[in-house]
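With one protein chain held back, the other chains of the complex are shown just where they sit.
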């Protein structure tokens, strides 16, 4: 547990001497109505232990029954990742004891995954990088423990734990990459881009809410280093539950530096599970992998094999969304984005958000501007993913609609976003409640213009003398009095009219 | 047929079919029948120390309440089934709401499930009052019911002998007239072998023929629930009632239950002309086979030949490996099934001694040590080994391949004959304690029953008489191809009818009288 004091090597220096090999395991929680093996609701956030039955509670005698929709989602994910779909595969029991696992085995798949041998092409800073997918398989989630006592509410030091099994049995698809080599210094970016673009794909498939902050999408990052030019892979560490795209990138960077420092010091890398800490950006040692981790897999005898017919597979293939790379190229043209704008959009994780915002009625450039500039900044400040910043594409489109209608301007729009993040209601409600609407009523504006003229007789005279450039000072005074909520163009017209 | 009670008819000596007819004819009420059986239980069942000890829990109040409801339905002319009102006993491995389900283990002492197994739900829907839950080897591991954590069941034919296992409680309850019907479960013979040694009828249906939902799994790919009765017809009636597809059991077969009652009635005529019967060469005697068992088996064969059957010998060479394959598959599956008993959600929780603030892991270890008996621990450890990486292919994998070979042997055999037959068990009931510390000797008694579980085919054991050496019951086993359960009923009923004709009475009419608290040392 002395990991925080571990030596690190500078990242760039590390990559001069070592080649990183990455492996990513992503768990996707499906959005089916019911759990993987029983008819309990798979929804999030019920009262504790209110969404359970004998099966997902692991009661003696209870039996599993496979959710057809989960199998369908697994196949669609497999197809979208260019995988082969097994003609015949089975569920298997992964045996280990843990209090939040009701049966003390997880019903998963072992050497017969439903999907295998695929790939995902990801865009990394304008280059396409092919990530090979080893497998995607079906399994079930565990319950959730709350730790009581001790200082931090964490597992260590707790006096006891309270377990809620509502989550137990919710369908998961685990997607495992082959070792990703050759990325060099881009390894952290590749890892991030893979997870981000996998998420986009999952969202496009509509099979999961895919929110990392909610745990719908969980990434484990495996990393090993090999001396530059060496063929063999080094010992790997497995960093668990890295909960944002940014954390994926940081976890890779940290592990590269940590492994390199150990290797450089002549120490071996321990094959172990590590935990990533969002606050400090470091990983700490978890449990060592040992032969105690003998999962004793065997085919689940309570279930029969899954043998998707080729007809079914082809039917599902026809439901797939457009290939992401082709789609990005198509929409760049449609939207009229430059290469740089497109790269920034994708890099900010805003591609899907812009698409949805445009679909909700906003102009592409306006959508890009809000997401890539304004909201990306706010997400960064809050330390969350852009998609999880707290504003939806529909809301952004509505805000832009208010700008287009002249109700507010860009500056006021930022206040509307403040209101949205504070949960003050819809954009229109916020404009109303905060009194943000631009005043275009000539009566109110006229009075303000008269006040400004009266307060600045010298300036007024210059304008009467034809020096229209002087109007700026009066306009500024009017805007100040109107607290910014005036249409500056109309104010100028009124000033010039009155002093003609 | 011989015994009568003080009030005239002794309803406990009737078959379930006779009871159903009497109910339909208005000769008796379900409350009277149920009370008669409860009285019989009170008289002879005793407890862990004396008596038959077939029951772990008797639910007099619940059974009588169900009986009253049954009588009300019948009075309204709306019986829920032919067997509505006929009481039944259920092996304690089936979950029952409102009644403890312990599986004969300390681990589940006092556990009352919040759900009914599909079989029990069907019994309730059909109106059969549930008398109680019957004793069994802990988690169905054993062939003698001596591995029950609550004390052994005793064989009603000789209270110093075992009643077979794991379902010794269900068989003994039926043999001792404590229940006309019972539910058993058969993983390697746990219905048929107790049937053989208690002189009752027991049927293991085709795998998947009866739902396993709510049957606390021993070995999922082998377990089957089935009927335990005194007549073949009663088994057919009960089997038709509990059988059929269940969406809650993904391994339950979709085929409709064959016409079993018709088959049993047809067989009862004793006409087996043209029937091709194969005697399994490998189960025809040799070391470990009791002469009296083989003699009764041969007599039954002769009766079949005399009635027109053609009897030939058929070899199933791979069944000599059945016990080994079984004792790898079963421990492997059960080691995983029994992992859920960890003291976290239900059941026994034991805190390790002398440990302050023990961890969940320490509590699991202490509870599992305290809650499981020796046989369960043996099998869990053996199964853990068989599934370990590096050993899987050599043990579990090989055992699964042997299943294939055994199934192929049966398939080939059934191309030559309609049914296969053997003695159900190589010996009659052995003495309590005789094999308790010799697991291999105990396992060897299952050699004739295990192959059917490995291949998933149906089998019946019917009484074949009493062995000359010890005067104890012998069972005659009939096996048929998967889904042809009707065949075991037809042939089983024929054997029953032919032998009863020869003896002039049913075997159970010879059962010794049991007196209240018999066997008590006081």
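A few remarks follow.
To keep things simple, chains are lettered A and B as they appear, and every chain counts its residues starting from 1.
The working rule: contacts are C-beta pairs under 8 Å (C-beta built on N, C-alpha and C of every residue); 3 or more make two chains touch, one makes a residue touch a chain.
Assume contacts and distances are computed from a predicted model.
For the omitted chain of this complex, the UniProt record lists the protein as "Aspartyl/glutamyl-tRNA(Asn/Gln) amidotransferase subunit C", which is one of "Probable membrane transporter protein", "Ion-translocating oxidoreductase complex subunit E", "Aspartyl/glutamyl-tRNA(Asn/Gln) amidotransferase subunit C" or "Ger(X)C family spore germination protein". The chain we do not see here touches A, B in the full complex.
Touching the chain that is not shown, out of B:66, B:206 or B:229: B:206 (per the contact rule at the top).
The missing chain, though absent from the display, is touched by one residue of B:300, B:343 or B:488; that residue is B:343. Touch with the chain that is not drawn comes from one residue among B:402, B:420, B:474 or B:506, which is B:402.
In the complete complex, the hidden chain is touched by one of A:13, A:33, A:373 or A:433, namely A:33. Looking at A:18, A:116, A:165 or A:297, the residue that reaches the missing chain in the full complex is A:165. Think of the hidden chain as still there; on subunit B it touches residues 111-115, 206-208, 221, 247, 250-251, 253, 318, 321, 323-325, 327-328, 335, 339, 342-349, 352, 357-366, 368-369, 372, 374, 377-378, 380-382, 384-385, 388, 390-391, 393-395, 397-405, 407, 439-440, 443, 454-457, 482. Residue-level contact of subunit A with the missing chain is found at 32-34, 38-41, 47-54, 56-57, 65-71, 88, 90, 97-101, 142, 145-149, 154-155, 158-165, 240-241, 273, 275, 286-287, 292, 294, 296, 299, 301, 303-308.
Quick note on the criterion: only the chains that are shown with their structure count from here on.
If you check the complex, the residues on subunit A that touch subunit B are 53-54, 57-66, 93, 95, 97, 99, 102-105, 159, 161, 163, 294-298, 301-304. Of all residues in subunit B, those touching subunit A in their complex are 93-95, 101, 103, 108, 111, 113-115, 117, 212-217, 219-221, 247-251, 332-333, 335-336, 339-342, 344-346, 357, 360-361, 364, 384, 387-389, 392, 396.
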